[in-house]
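The structure's right below; bear with me while I get my questions together.
All protein chains of the complex are present and in place, except for one that has been dropped.
Order as written gives the chain letters A, B, C and D; numbering starts at 1 within each chain.
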Amino acid sequence: MIVFFIRRLGQSLLVLLIVGLVAFSMFRFVGDPINNMLGQERTQADVDRMRVELGLDRAILTQYGIFLKKAVQGDFGVSYRQGRPVIEVLAERAPATLELALVSGALALFFGIVFGMYTAIKRDSFIAKSIMTASLIGVSLPTFLIGIALINIFAVKLELLPSFGRGETVKIGGWTTGFLTRSGLIALILPSITLGLYQMTLIMRLVRAEMLEVLRQDYIRFAWARGLKERSINFNHALRNTLVPVITVTGLQLGSIIAFAIITETVFQWPGMGLLFVNAIQFVDIPVMAAYLMLISLVFVTINLLVDMLYFAVDPRLRVSGGKG
Amino acid sequence: MISRISSFWASDIGWSFRGSPVAILSAIMVVVLLMAALFAPWITPQNPFDPSELNLANGFSPPLQENPFTNDFFVFGADNQGRDVFSTILYGLRISLMVGVLAVAFGLVLGVSLGLIAGYVGGRVDSIIMRTADIQLTFPAILIAMLIFGIAKGVAPIEYRDQVAIWVLIVAIGLSDWVPFARVVRGAAMVQKNKDFVLAAKLAGQGPMTIMFRHILPNAMSPILVIATISLALAIIAEATLSFLGVGAPPTKPSLGTLIRVGQEFALSGEWWILFFPALTLLMLALSVNSLGDWLRDALNPSLKS
Amino acid sequence: MKKPLLVTAAAVALMTSSAGAETLRWGLAGDALTLDPHAQNEGVTIMLQSQMMEPLVSRAPNGELEPTLATEWAIKKADPTVWVFKLREGVKFHDGAAFDSEDVVFSLNRARSQASQMKGLIASIAEVKATGPHEVEIKTKGPNPILPAAMTSIFMLDKTWVEANKATVPQNVAAGEVTFASTNVNGTGPYKLVSREQDNRTVMRRNDDYWGMKTFPVKVTEVVFTPIQNAATRVSALLSGELDFIQDVPVQDIQRVKSNAGLKIETQTENRSVFFGLNVSDKLHGGNINGKNPLADVRVRQAMSMAINRDAIQRVVMRGQSVPAGVIMPTFVRGWSKELNTYPPTDVAKIKAMLADAGYKDGFSIQLDCPNDRYINDEAICQAAVSMLSQVGIKVNLNATSKALFFPQIGKLETDFFMLGWGVPSYDSEYIFNFLYHTKSDAYGSWNSTRYSNPELDSQIKAIAAEVNLEARDAMVKNMWETVKKDAVYIPIHHQMLNWAMKSKYTVTVDPDNQARIKYFSIN
Amino acid sequence: MPVPVLSVRDLSVEIPSRYGVMRPVDRVSFDIAAGEILGVVGESGAGKSMTGNAVIGLLARPAHISGGEVWLMGQRIDTLATETKRRIRGRRIGMVFQDPLTSLNPLLTVGQQLTETILEHLAVSKKEARQRSIQLLQEVGIPAAAERIDSYPHEFSGGMRQRVVIALALSAEPSLVIADEPTTALDVSVQAQIIGLLKRLCRERGVAVMLVTHDMGVIAEAADRVAVMYAGRLAEIGSVRDVILTPAHHYARGLMASTPLASLGMRRLRQIPGSMPRLGRLPQGCAFNPRCEQATQRCRVDPTPTLSDDPNGRAACWYPLKGTI
Partner (left out) sequence: MRTPSEFTVPKDRRASDSLVSVLGLSRTFDVSPPFLNRLIERLPKRTLKAVTDVSFNVERGTVFALVGESGSGKTTIGRMVVGLMEPSAGNVLIDGERSGPDSRRGGVQMVFQDPYASLNPRWRVRDIIAEPVVAQGGKATGIAEQLLEKVGLSADDAKLFPHQFSGGQRQRIGIARALASNPKLIVCDEPTSALDVSVQAQVLNLMSDLKDEFGLTYIFISHDLTVVRHMADRIGVLYLGRLVEEAPVEELFTDAKHPYTRMLLEAAPRMDAFGREASIPIGEIPDPISPPPGCAFHPRCPLATEVCRRSVPAMQPVNKGRVACHHAL
């Protein structure tokens, strides 16, 4: 267990380093930040001076090295666009994204599992088939279109729900939460549906497929033969075994919710990290982009790690053999 | 060819196909859309990719109404550039399908090769490939595509950026797509390589390449096919999504996704047709490909057969 | 009208104090980059700051210069290089400190310092001197007749406050600096900062001690400023009643907003012209055609200009929300005239003849570089141009990219044919000539990517900068415009229109610089 | 004669398929008395497992009982409501599957699976259920049962697992146990142990056992009576000694003869030509007629013979054999 953890940690660090390097070498192709940082009245001399000041004249590896050296000390630099420490900017934005991801993830997970189980158990029923077909629409239209459609229906036509933003937030320590106010909660509805729909469909399909696989296992038949209640068989036996393979994919899906939030946040003007990243790209705000990508990798790596830990908790077979390679 | 079709018709898969109206409907839809895309130049009244055929004065012509300035007539209306929406959809469908199919093909070839090697060779090679897959997953597909797009835009000679865009999309989407293929093929390879027919092949003196590609791969085709189908739908949608973030097909040669991105700007302004028809086409395409994939998944799963 | 329940709740929550509070919820595509007034010379940044801070002189929505923190200004009789500004008395900063000449000297020097982004605007200033508690003298390097106009976005800070908070140097992001002044404000303006989360929400409350309470309407008691990047979402929010005022309404949504009973649109031609630039040098960046650069031939350039059907662009792409242009100079700028603004009608036969005359009977191929996120419908305009040019035989390959990629390309002269928009904050032709027509060099012509170089014009540009005799100056300018128009270095397209959408109860004049200042909003 | 524990009368199972309706079980009748082991033999596809599944009510859709009756201790059970049927499973009929590896839920401890079954069927406390589980494990010969009860299935060897499965099948003291190829997956030495265990339990508890297997040796060792199935039909039924030594049905004779033991010392084994026909492609008349050396026109044309066509009631054959092989 410990060994496994250490090995994973090592791999994670490596992943972070690689992601960082890849990201870094990509930035210079996104554009040139200097034009955005200097006004219309700048002269060529200003541009050249700025380039040197920002260190953009140096080799990519050198820039990356400097970035890493500072990053290790917790210094991710100052945002070109906002002129504030990147850490501060990210910390300010993180709650919005994380809360949105949490809610959409929970929605996706809950409905994904419920619908997935239902469509697997009642495979041939009309309702199950309808759910399957309806869910396809969730993955057959781009997220942004669904978001825009929801805004048009629920905000513009019905005037029921807000079309943008987080509503009122409450600050608790360094964390701003929208969970504690009515408007904050209501503002979550449309974006979390938009964001979660796609993931829900994927999870549902996965759960269904795995469940169908598990349902034909001998131990399920044996459970039937022992006269256990259907509920107990479906939940205690089938679902539990379904969850083992579902955990991995679901973990990654939840991770990608944060990445997908880029689009949802743009559509709903959700003041989270995704929107920050889009702004950063437009402005070529290299420190923010770098920190964001590293953060996303960190989230993924952490989720991966948690998923693996979860395996140990769920599957006793792994506990004995000392973990998989 | 005919015998192939008839043998398909008579097979278990064919039986399942005949019993599924959704599958039949989806297949018809896919075929119709494919044909429409393929024969677009002969079907459409206009080549929307040729700027000299466009007349700005036709801009925003509503469907089935004559444009008062030019007396032109458009079935699905015209867009903001005076392009015939119908023609543009068919041409856009071509781009979308091309991006989708080639991206999936790219991901498939990459994923299948790596998965086969990982599963068959095992050991350290397997670890390296699968850890690479983990890293790949760590980098969300959208971000990969955005960054690759950024790079290519920067690296490619300016003159070629337009053409490059499509290929970049293909590579970017394909690159974010290979992991599921690799995983499933690796799994299949690990199962199949211990099957006796592989031993028999080794005994016959077959080399690893023959064994991997002639023996193991054909037996992993079912899940590959299912993943490919679903990936195709996902790739087409991904292209549309990327287009929304400004990294899609160029506006002069729009894909369905680009059309939708452009069209959504007019969602509130009354020119519904610019968004509606492309979105409907995309929906139908993705829906029918997805439904086919769904059906295929169930039909090819021997465990579900009664 | 129905209001979203929760939106109302939010609004109520924000109206903290006085009864009869008037909250203006204001949406915009972008947000200010900083609150430090000298750190960024950027439109939205200046606009947001201008609600809370003030310059000596500002430009009223009608385009006239308006006394603000200075009540009078004039060139010193004895010395044409010295401007004397009389300061308004009794003005207080938000923290209660009095405003005086020390603050002006300090602020102007801060704005002129190395790290300041505003220094380019007032580069002509040689020295600032306090000549009394409410009088300052500004000495320029040479005579500068338009100095006050150049100072409309140089805001005044409280010296004591800045020094106490160690923000004496403007924030220098490049050096990784963060200053107190970039997130806090202590100005003299009509609104005080309540809270600010960048890119999310900035709340300002009326400064009831504002010196101009009687001069301006200042009816809005609270301003909630929300950047909403996605145009569709922004318009939706206005339509659903979640916003009261949005700038930059997409042209296609104007009709929709107008048709909404509670909303209206205010329109004004913007101080910004949009045009194409052409590489007029001997060498095409993309490689010469038959050993020559067709764009070097003035006949080709004129033919191309003629091929652009400005009226069609105006009607279809801009839906009428533009003024077709014959000159790359916004209509308010000194030097603009009707004759200059004329443009040739599109005549395909004539264009083809002109091209044939220049030796391009079968046309040629060229790439058009275009931003897709900078000007109103920039990409669509370029697409339309591609189509129009192709109809006269010029094959155009469109390269539309984000401004982050586009502007560096222009800066590095990696383009032959590009779109550009240009606003003139000084409302004077000299600004255009300086940046767009002067031979590209370290200090001049920094936006001239056409490789156009006319030594005679260059010397004229330097001459008008120092010419104090307005009549003589106007004549020179007219002459210069005729020269460049004849050379067809740029292909003018149009002057953009501004459309501000708001609740019908507001009355305001649209500012040509797109600088909304809430103090001008009156409420019926 | 006392009421048999299990009485199956003319049981038929049908599966609708694209090739028409298939009948994997066709009018099968037999009884099992308390304390008796009935061996059901036949080759794969003969319908022996399907019969077991039909008795316990575990047919997987679309297979269903299309005719006949199943009586358990004088109560008809095939027509019961789903819920009542469930209560019978495990409580009154226990079942043992072929592969002990897959019969147990890998994620639950052996104790959890045992107590779960006991609590489902018997009105005992959790503590008692656990106590009972330990007893059961002891009874089936698991050493240190009190400690092993909290182990997971993968921590047991194959033979031990099959013992656990038997304990599970017996946990609610059923009167009938259906053992479906319980030793096929086991090594010879372990197989002997499991057969010994089954026989002992049967004797000690007076349980009726339906032992489904393809191994004539196992039948000979364990069963009291034997039923031979061919192509879904009962070919022959009788005491083990009779059926093995003096088979009456030609198929049964061929089956016995083709075992290597029966042909000991012979150069070639006796063999039945051909193979069992696929369901849905059964020949007219006696299903065995294409492979039967003595088949006559009657065998090919007349309706399928049944046990009652044999004067001795042993073989479903028009020309039953007499005498030894």
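Here, a contact is a pair of C-beta atoms (placed from the backbone, for glycine too) under 8 Å apart; a residue touches a chain by one contact, two chains touch by 3 or more.
These numbers come from a predicted model, not from an experiment.
Considering the whole complex, the hidden chain is in touch with A, B, D.
Contact with the chain that does not appear here is found for just one residue of D:Gly159, D:Pro182, D:Gly232 or D:Pro320, D:Gly159. Only one of D:Val70, D:Met256, D:Ala295 or D:Cys317 touches the chain withheld from this view, namely D:Met256.
Of the options D:Gln193, D:Asn289 or D:Thr304, the residue whose C-beta touches the omitted chain is D:Gln193.
Mapped onto chain A, contacts with the missing chain fall at residues 2-3, 6-7, 322-323, 325.
Within chain D, the residues in touch with the undisplayed chain are 43-44, 157-160, 187-193, 195-196, 214-218, 220-221, 224, 240-241, 244, 254-256, 258-264, 267-273, 275-276. Along chain B, the points of touch with the absent chain fall at residues 195-197, 199-206, 210, 215, 218-219, 221.
The working rule: only the chains that are shown with their structure count from here on.
Separation between the centroids of chain B and chain D, computed from CA atoms only, is 52 Å. If you average the CA atoms of chain C and of chain D, the two centres end up 89 Å from each other.
Distance from the chain B centre to the chain C centre is 44 Å, each centre being the mean of its Cα atoms.
Under the contact definition stated at the top, the residues of chain C that touch 2 or more other chains are 232, 236, 239, 373, 402, 405. Residue positions of chain D in touch with at least two other chains are not found.
The part of chain A that touches chain B in the complex is made up of residues 11, 15, 18-19, 22-23, 26, 28-31, 123, 132-133, 136-137, 139-145, 148, 152, 156, 205, 209, 212-213, 216, 252, 255-256, 258-260, 262-263, 266, 278, 281, 293, 296-297, 300-301, 304, 325. Residue ranges on chain A touching chain D, taken from their complex, read 217-219, 221-230, 232, 236-237, 240-241, 244, 314-317, 320.
Note for the complex: chain C touches chain B at residues 231-232, 235-236, 239, 250, 252-253, 255-256, 286, 309, 312-313, 315-317, 367, 369, 372-373, 379-380, 383-384, 386-391, 396-402, 405, 409, 414-415.
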